[in-house]
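Note that one protein chain of the assembly has been removed; the remaining protein chains are unaltered in position.
The block that comes next holds subunit A.
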Amino acid sequence: MQRMIQFDQVTKRYPGGNEALKNLSFTIDTGEMAFLAGHSGAGKSTLLKLVAGIERASSGSVIVSGQNLSKLRSSQIPYVRQHIGMVFQDHKLLFDRSVFDNVMLPLDIIGFDRRDAARRVRAALDKVGLLSKEKSMPIRLSGGEQQRLCIARAVVHRPSLLLADEPSANLDRAYALDIMELFKSFHQVGVTVVISAHDETLMEDYGRRIIRLKEGQFAA
């Protein structure tokens, strides 16, 4: 099995001395679906941000699909991110453009042909059940719809690695299950999926590996 993600003795210290991750080592295989659990402040978002190169490790090495992010120049980080789909905890939607245009952005960035791109965008919106709202502005969407829009944007360019930071937060259980099923369907077509949540009850049903964090370290 090839490794998609490899952490070697990774420590992340934020400016101000706050140690969010302490000497973590683990791997996630290509094609694996794994969960990341822990209470608020445990370091889940920090871990995912290190994988996406949004934050850099203070020490240790983070290797994503064979590339050591700690050694990469910052001008090369964007090209690593283009292979990653990320569902952000705070969505990071653009409220001045339509649902359709939000999902188009990743394809614009990788320079996808415009006509094929429109088809891809609609397919992604269809998958999350938002096709009928493609012309709406994100501000008019409910919290759950915004979450799903964020997922559509994360998968539209068919990344090989999908990182979802609390994608089911603030959703009722039925919606949360829907979203989990959605991620499972990506996993089934070969995408490596890492999902974080502070509520473990959803994860346990899936029988996948759960990485438990507590104050930046593995929980017992």
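In this section, a contact is a pair of C-beta atoms (placed from the backbone, for glycine too) under 8 Å apart; a residue touches a chain by one contact, two chains touch by 3 or more; residues count from 1.
The definition used in the following text is that contacts and distances are computed from a predicted model.
*Asks:* From the names "Cytochrome c oxidase subunit 3", "Xanthine dehydrogenase YagR molybdenum-binding subunit", "Signal recognition particle protein" or "Cell division protein FtsX", which one matches the UniProt record for the unseen chain?
*Replies:* "Cell division protein FtsX"
*Asks:* Considering the complete complex, identify which of A:Met4, A:Met33 or A:Ile84 is in touch with the unshown chain.
*Replies:* Spelled out, the listed residue whose C-beta touches the missing chain is A:Ile84.
*Asks:* Which is it among A:Glu32, A:Glu55, A:Glu134 or A:Glu166 that touches the chain not included here?
*Replies:* A:Glu55
*Asks:* Using the touch rule from the top, list residues of subunit A that touch the missing partner.
*Replies:* Interface residues of subunit A facing the absent chain: 49, 52, 54-55, 75, 78-82, 84, 86, 88, 92-94, 96, 105-106, 108-111, 113-114, 153.
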